[in-house]
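Sharing a structure, written as C-alpha cells. Questions coming.
Excluded from the complex is one protein chain; the other protein chains are retained at their positions.
We call the chains A and B, going by the order they appear; numbering starts again at 1 in every chain.
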Amino acid sequence: MRNNPSPPGSLSRRTLLAGGAAAAGLGLSGCGSLATTLTDKTVVRQWNLLAGADGAVMTQMHEEFSADRPDVELQATTFGWGTPFYTRVVMGATSGNAADIATIHVARIPSLSPDTLLDPIGLDEIEEAGLSPDDFPAGVWEKCFVGEDLYAIPIDTHALVNYYNRTVCDQAGVLNADGTLLETQGVEEYFDLLRAVKDVTGEYGTSLDTWAGWRQFWAWYRQQDGEWIFHDDGYELDDEKALTAIEVIYRMAEEGLCPQVSDGAQTAANFENGVGGLVQVGNWEIVRFRAFDEAQGLDFSITEMPDFFGNRRTQGDSHAYILPHHNSWDPDVRRATIDYAAWMLQHSFEWGAGGGHTPAYLPVTESEEYQSLEPNAEYSGVVENVQFDPEAWFSGSGGRLFTEVSEVLRLVYSQELTPEPALDLMKERVDELVALPNPVD
Amino acid sequence: MTTETKTPRAGDAAGRPPSTTAPPTREKPKSWTGLWFVLPFTAMYVLFLVWPTILGLYYSFTDRSLTGRPTSWIGLDNWTEVFGDERAWDALWNTAVFTVYSAVPLVVIALVLALLVNRARKMGWFLRMAFFAPFILPVSVVTMIWIWMYQPDGGLINDFLQNTLGVQDSAEPTLWLSDEGTAMWSVVITTVWWTVGFNFLLYLAALQTIPKDVYESSSMDGANWWQQLWGITLPLLKRTTALVIVLQLIASLRIFDQMYLMTGGGPNRATEVAIHYIYISGFEGYRIGYASALSYVLFVLIMIVSIVQFRLFARKEG
Partner (left out) sequence: MTTMQERPRTADSDGGRTIKRNRRRITAGSAIVYASAFVLALVWLIPLLWALSTSLKTETDASLGQEIRWIPPEWSLEGYRTLFERGDHLVWMVNSTVVSTIVTILTLVLCVLAAYGFSRFDFPGRKFIFAAIIAGLMVPPQALIIPLFDIVTTLNLGDTYWGLALPQVVAPVMVFILKRFFDGVPRDYEEAAKLDGAGHLRVLWSVIVPLSGPIVAAVGIFTFIGSWNNFLWPLLIATDPSMMTLPVGLGVVAGGYGLFYAQNMAAAVLGALPLLIVFMLFQKQIVKGVAGVGLK
C-alpha cells in the first residue's frame, strides 16, 4: 500500500482551494516537453514526494518563486510518497534523465548511492546563491555530507507530534488551566489520559496511522535509549526494549485507546470528526487540520510526543534538496537550480508556518517572527528530541526498513500478532534485509 | 513489449486467406533479395529480444547494480540465492493463486455471457459493447475506478453491502484492498471485469459457428435446452476452452500492472507476484544481477506454458 502520510478523507473548501492552487501550479509545469520547446526561459525540473498537505504549501511557494523569477520556468512533479518516488529518482539518475533537483529525506542519502547517482554540490555554488554553511544546524548539515562532498541542502526537520482537540480534551478534564495538554509521565499516566478522552469520544482516545507503525515504534524505542546498529552481516537490537515498545503498541490497540486499523486518511479523519480526541501524526498534517478548522471548526493545538520512558523523544527526519546525476549540466540550468533551492530556503518561514515543518534555515527559525509563531512554538522542542532512523542503506523514511517493520506492526495494531511473535517476525524480515548484498557502498 | 496481460496474443484472421490450401511456392533460385525484406525486422529482433535474452543470462552471473558501480562475476551466487529465496517462491505462489482464482470465473462467466448473447441476438451490439468495452481500457483507468469503488468508508461496494443488502456492519467495513483475506480477491474481481470480454468474444464466435441443424435434429429427439448444452454445445466448445485456459495461464504468469497499481503487492506481500518481485529486486533494490536470475526462472516457466500453447496451435495447423 502507498504509505502516503496524508491521503484522502472528507474535504473542506479550503483544502479544495489549496488543491486547486496545487493543480494550477502543476499545470504550469505539466506541459513538459511541449513547454520546453515553446519557452525560451531556463527550465528547472523539480521532483518531490510531497503528496500530502504540505505539497499545497510548496506549490503556493512555487507560484511566488515563479513570479519572482520570470526568466525561470519551474516544472514540479509530485510522485507517490516513499518507494515509488525514490525508485523513480534512482532510475532517472541511472539513465541521466532525472529532474534537476529533487526533495528527499536526509536519512535516505546513503540509499541513493551518492557517488554514482547524485551530483555533489559546490560550497562556492551555494555561497554564490546567498547561502552559507553557518545557516544550518550543525547536526543536520553534517548528515548532508558523504566523505568530503556535500550532496544535499537541508530544508527542514519534521517529526511525529501530538495533536489534541481542545474541546474534547477539556470535557475529559485533561487540559491545564491555560488550555494546554496535561503533561504525563510514563505509559500508565498517558493511558489514563487516553481513557478519559475515550470516555468522551466514545470511540478512541488517540488516532494514529497503523500503516506507519515504524514511527511510533522508533519513538518508543529511542525513548528507552534503545540503539539499533547495523553491520555488514548483522545488527544489534535491544530485544527487551524493542519488546517493550511493541507491547505499548499492542496494549494501546487492544484496549481500543487507538484504532486497530487506520490508514493515513482515516487517521486524520478520525481526529477531524472527533472519533479520537488526539492524533499522533506528522507535523505536516497541520495544513489539513487548519483547513478543516476553517471549514467546520476544530479547536486544536499541538504538543510534543508524550513522555513514556523519561523523555519526549520522537521519530523524524529532514527534507533536503539533492541534485540527481546528470550526464552533463547546462550551466544556466545549474545556476537556476541552486538559486531555486536558495530561494525556497530563504522563504521557508512559509514552509514552517504553513506546512508545520521546522525550517532548517537558521535565519528563519531564529527570527522573532518565527519564535512567536503558534502552535509551532508549542512543539519547537521536537528539533532537539527528533530521532533519525538508524544508519543503513535500507533505512530512512519510506525505506525498506520502515516498510518492513511497519508491515509487521500493522498486524500488532490489528491484534493479529502478539508482541513476542511480532518481534520474531520483525527480526526475520530485517535479517532478510541485512542478508542482501549492499548495492550502494 | 506488445503483449501484456490483456493484450490479445494475436489479432489475426480478421479475414481468412483467400485460399488456404495452396502450398506456398517460392521463387526457386536462392537469392539475397529476400534477406533485404526480413533484415529490418530481424535487426530489431536481435537488438531488443535476442540480445537482452543473452545479456540477462550474463547478468545473472554478476553482481551488476542499478547504481552503476563496477560489476564483477560472482558465478552461481545469484542462482543459489534464488532457489533459497522464500520471498521469490511466495511471489510465484501468489502468481499461481491469482491464476487459479481468476481462471475459473474468466472461463465460466465468459461462457455464460456468450450463451446469453448468442440467444439475445437482437441486443447483440449493445451487449457485446457492454461486456467487451472494459477490455480496451488502460489498466490505470480500470484501477482508478475500482480503487474508488473499493474505498472502505463510503465506497460504492461497501455502501451496497451495508445499505442495500444489509449484510455488512458499517462499523466494520471490509477493507477490500488492505485486508490479507480480501486483497487478492479484489484484484481478481477487477481483472475479471476488465478482461472477461475477450474470452466472451472467443466463445461467442465459436458458438456462432455451430451449425443450427445440429440442434434441430436433437430437438426432434426431444432433447431440452439443458441437455443440448451439455450434450452438444459444451463438447463443441472444448477447443475454445482449451485455448482460453492456455491464454489465461500465460497472461496470469505475467501479471503485474493491477497489483502494482492497486495494492503495491501488499498487504503483507499477500498480492506480491513474480514480475513485481523482479521489479522490486531490480529497480527498488538496485540488484540487476539478482533480478536477472529471477527473471530467468519465470522465463523458463512461461516458456513451458507457451510450448504447450504452441503445440496446441501447431496440431491443428497440421
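Everything that follows uses one rule, which is that contacts are C-beta pairs under 8 Å (C-beta built on N, C-alpha and C of every residue); 3 or more make two chains touch, one makes a residue touch a chain.
This one's a predicted model, so the numbers in the text were calculated from it and none came from an experiment.
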Hidden partner chain, touching residue among B:67, B:99, B:240 or B:271: B:240
Which of B:143, B:186 or B:248 contacts the chain that the document leaves out: B:143
Residue numbers in subunit A that touch the chain omitted from display: 2, 4, 7-11, 13, 15-16, 19-20, 22-24, 26-28, 30-36, 45, 51, 55, 75, 77-81, 84, 88, 91-92, 94-99
Touching residues on subunit B - with respect to the absent chain: 1-4, 6-15, 17-20, 22, 24-38, 40-42, 44-45, 47-53, 55-56, 59, 113, 116-117, 119-134, 136-141, 143-146, 148-149, 151, 153-156, 159, 163, 193, 198, 201-206, 208-209, 212, 225, 239-240, 243-244, 247, 250, 253-254, 256-257, 260-261, 275, 278-279, 282-283, 288, 291-292, 295-296, 298-299, 302-303, 306-307, 310
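Assume only the chains that are shown with their structure count from here on.
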Separation of mean Cα positions, subunit B and subunit A [Å, integer]: 39
Parts of subunit B lying in touch with subunit A, wherever the complex brings them together: 63, 65-69, 87, 153, 175, 177-178, 263-264, 266-269, 283-287
Residues of subunit A that touch subunit B when the two form their complex: 1-2, 83, 86-87, 90-91, 94, 113, 116-117, 211, 261, 263, 266, 269, 400, 407, 410-411, 432, 436-437, 439-440
